[in-house]
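The block that comes next holds chain A.
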Amino acid sequence: MKRLHKILLTAGLGVLTMGSLQADLLQDAAAADVKKVCDVQANGLDKVLATAAMYNAEAVKLGIEFKRLGVTNSNYVKTTTEAAKAKKKEVVLEYKKKGKVKKQKLATDYAAWRACSFAIRALQQKAEAESTWRLAVPGDGYKY
Partner candidate 1 sequence: MRIKAKSKGGVTTAKVMAKHPMMSYAEAEKKGKKANFITYVIAKVGDETVYEASTSQFLSKNPYLKFAFKGDHKGKEITITWSDLSGKSKTDSKKIK
Partner candidate 2 sequence: MLLKVVKISALVAITACTLNAGSFNTQAEKDRQALVTYMEAKFKDADKNRAFFPYSSDDELKNNFPKNIKEKDFALGSYAFNSRGKSQYDDIKEMPPYEDAIDAGEELYGKKFANGKSFKECFPKTDIAGNYPYFDDKKAAVVTLTAAINDCLVANGEKKWNEKKGKLAKLQAYFSFQSQEAGKKLDIKIDSQAAADAYERGKKEYYSQRGYLKLSCATCHVQGAGQRVRAEYMSPLLGQVTHFPVFRLKWNSLGTLERRMNGCNKDQGENPHKPKSKWMKELLYFMAYMSNGMAVDGPDIRK
C-alpha cells in the first residue's frame, strides 16, 4: 500500500513537472520580444535557429505551427538549419502544391528570422487567445 502511494506520488510529481515544463515554454514565448530574440545580426544565425527549433517543437506539439504559402515552419527550421550548416547564403525551400514540387528562395538570414518569429508568434498568439477569445462570442464578450 505504501509502495503504491510512493509510485502514485512520483507519477503525480512527474506529471506536474512535465506540465509545468510545457507551460514554461509557452510562458517564455509569451514574454519574449520577438524582434530581439530572433535578430540574426544580434544573436547569430545558429542561436536564432536553435531558438526557432525549440519553440517550434512546442508549437507542433500544440498543433499550432504556422504554414505560409505552402511552407510549414518545420520546413523553414529544418531547411534553413541545413543551409546554415553548409554555409549557404540562400535557402531553397521545397514544397508540394497539387502534387507538383515548387520552390521558394530566401536569403538564409531572412529565413532564420522567419523560422524563429513564426515559432514564437504561434505560441504568443495561443497565450493571448486565452484572454481574448470571448470578445468575439455573441452573447458573451462581443457587443454590437
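Everything below uses one rule, namely that contacts are C-beta pairs under 8 Å (C-beta built on N, C-alpha and C of every residue); 3 or more make two chains touch, one makes a residue touch a chain; residues count from 1.
On how the list was made: all candidates are chains of the complex that A comes from, given by their letters.
No experiment lies behind these values; they were computed from the predicted model shown.
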item	value
In-complex contact partner of chain A, selected from candidates 1 or 2	2
In the complex, chain A residues that touch candidate 2	63-68, 72-74, 118, 121-122, 125-126, 128-129, 132-134, 136-140, 142, 144
